[in-house]
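The other protein chains are all here in position, but one chain of the complex has been omitted.
Chain lettering (A and B) follows the sequence in which the chains are written, and residue indices restart at 1 in each chain.
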Amino acid sequence: MLSVEDVHAGYGAIIALRGVSLHVNTGELVALVGANGAGKSTLMATIAGVLRPFRGQITFEGRSLLGLSPEEIVRQGIALVPEGRRIFPSLTVAENLRLGAATRRDPAGVQRDIEEMCTRFPILGKRFHQPGGTLSGGEQQQLAIARALMSRPRLLMMDEPSLGLSPILVDEVFAMITQLHASGVTVLLVEQNVERTLDIADRVYLLNTGRVECEGTPEQLRQQVDIVGAYLGDTQERS
Amino acid sequence: MNVLQEVLQFIINALSLGGLYALMALGLVIVYGILRLVNFAYGELVMVAGYTLLMLGAGPIPWLIVAVISVGMAVLTSLLLERVAFRPVRQASATTMLITSFAVSALLQNAAILFVSPRAKAVVTPSFFTENFQVGNLLISKGNLASLVVSLLLLGLLTLFLRRTLLGIALRAAADDFVMTRLVGIRANQVIATAFAISGFLAGVVALFWIGRLGSVGPFVGSTPVLVAFVAAVVGGMESLTGAVIGGYLLGTLTVGLQLVLPQSLLDYRQAFVFAIVLLVLLFRPQGLVRGRAVTERV
Partner (left out) sequence: MQRMSYLESFGKWSTGLLLAGPLIVLALVVHLFGGEVLQRILTVLFINLSMVLGLQIFMGNSGVVSFAPIGFMGIGAYASALFSMSPQAKAMALRNLYSWLVPIQVPFVVAVIIGGLMAALVAALVGYPLMRLSGAAAVIATFALLIIVHTVLINWSEVTNGPRTLFGLEAYTTLWVSAATGILFLLLALWFKETPLGLQLRASREDEAAAASVGINIVWVRWVAFVLAAFVTGVAGALWAHFITSFSPLAFYLPQTFLIISMAIIGGSASVSGAVVGAVAVTAIFEGVRGVENAINISAVFPFTVSGLTEVCLSIAMILILIMRPSGILGSRELRL
């Protein structure tokens, strides 16, 4: 479904990705792990069209994404839950959700999905007419996920969705990712919560300083636990 | 005249001038919020509408239609400037954009000097603007009343647009986080063009009343509106649309008030006073009296 080949990207003189290749098959849940600064968020931003790669190829369902603007890439069916949530603080929860569905043309369906989000994340229903900026960090994270789901993406990219959530909410987020995945959504997940990510992922890529260090099923990665440990250190224990 | 009448008169004058100022400030801030562009050329949109009034006003076309065309010209000019001058420098620094708008402003003013005349020319305005009507003992200028009503009406319509339509919500979202707005699928160019169109529209409407008051139009007719917009926007908070409106009404009230209170000898320094206030606000409350994103700090 998604294939990334030999992508080099960065910020001005800073090169953050040095030839990354990976692919995500339809229906898969692929996890991307790696230490801080490995380039995970950069890769997400590059796929989403915020950054232009210097070199390499990105295709989605057979079509190249290179040169497309972020707004066009969303229309291909890719949604991003960005690092740091980035909900619209001065917009109400309702408006945040409605913007999530900006690319859709079925008002009735959008309305139904908004209601569904409010049952799935009850807090959003309660805060429905409150500005997003007044939500707590965890509530904002839920809003960010719900907003991404509103576009009914075929590929959902999530950058550290459990960051800053309380343990119960982390459980919920992981349960939700599993459930989404089960319902057929393809997921590309960046997580620091490596143990739990390995539990739910179909395949895993380990990124290190802009390169793919190793890839495989969670089992294969666990067997190379020394490598994982070396790169991820204590983050393994963090859950 | 008794006190009540004077108070009423004051309120009407303040609300009418304040309404115009609020529209001016909004037109500036709506673009600033999204692009961080302080648009010096905003005043020249007023000028373009004014010259359209001048050219068509003397002809056989009814004034109302001329007015609509004038506002349309301001909108078109605003869109054209965005496309030709501002879009190419959008990726550059805020300073580059600002200086570009300064150059565009100089270009339009001097084009008017070159192609029309360096001097202001009298514009045919409907007698409406200079007529008064009487309620009891109160003498009310029809032009003032019209600008009061029209500005309130436009503020209401704009609020509806910004709260109820997807494009309006996207406009506010873009002021919060432009990249994220694109990441949910809103087209960048569409949002920006909408902001410029609204800015031009507001400038055009302001021009109708402003030039109606002045009775003439010249190359520098936009200077005062753009200065007023700066002041109101800074005082209210550059980041907040509500702030711009409040700033506009505050400034209008202040202007009408100073006119009444200040002795003639100090009246000439009024502009200096007003801009001293701007400096003070910038220094002590750089975010303006109304904070734009009071709540973003949580992130």
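Going forward, a residue touches a chain if its C-beta (ideal position, glycine included) is under 8 Å from a C-beta of that chain, and two chains touch if they have at least 3 such contacts.
Being a predicted model, the structure only gives us computed values, none of them experimental.
Enquirer: Given the contact rule set out at the top, which of the displayed chains would the hidden chain touch in the full complex?
Expert: So, spelled out: the chain left out of view touches B.
Enquirer: Identify the residue among B:92, B:122 or B:167 that touches the chain left out of the display.
Expert: B:92
Enquirer: One chain isn't shown here. Among B:11, B:80 or B:106, which residue touches it?
Expert: Checking the options B:11, B:80 or B:106, the one contacting the hidden chain is B:106.
Enquirer: For the chain that got dropped from the picture, name the residues of chain B it touches.
Expert: Contact residues on chain B toward the absent chain are 32, 36, 38, 85, 88-89, 92-96, 98-100, 102-104, 106-107, 109-114, 117-118, 219, 223, 227, 230, 234, 238, 268-269, 271-272, 275-276, 278-279, 282-283, 286.
Simple rule for what comes next: only the chains that are shown with their structure count from here on.
Enquirer: Name, in rising order, each residue of chain B that touches chain A in their complex.
Expert: Residues of chain B touching chain A: 166, 169-170, 172-173, 175-177, 179-188, 292-296, 298-299.
Enquirer: Could you list, by residue number, the parts of chain A that touch chain B in their complex?
Expert: 48, 50, 69-71, 74-75, 80, 82, 84-86, 88-91, 95, 98-100, 102-103, 131, 133-134, 136-137, 140, 147, 151
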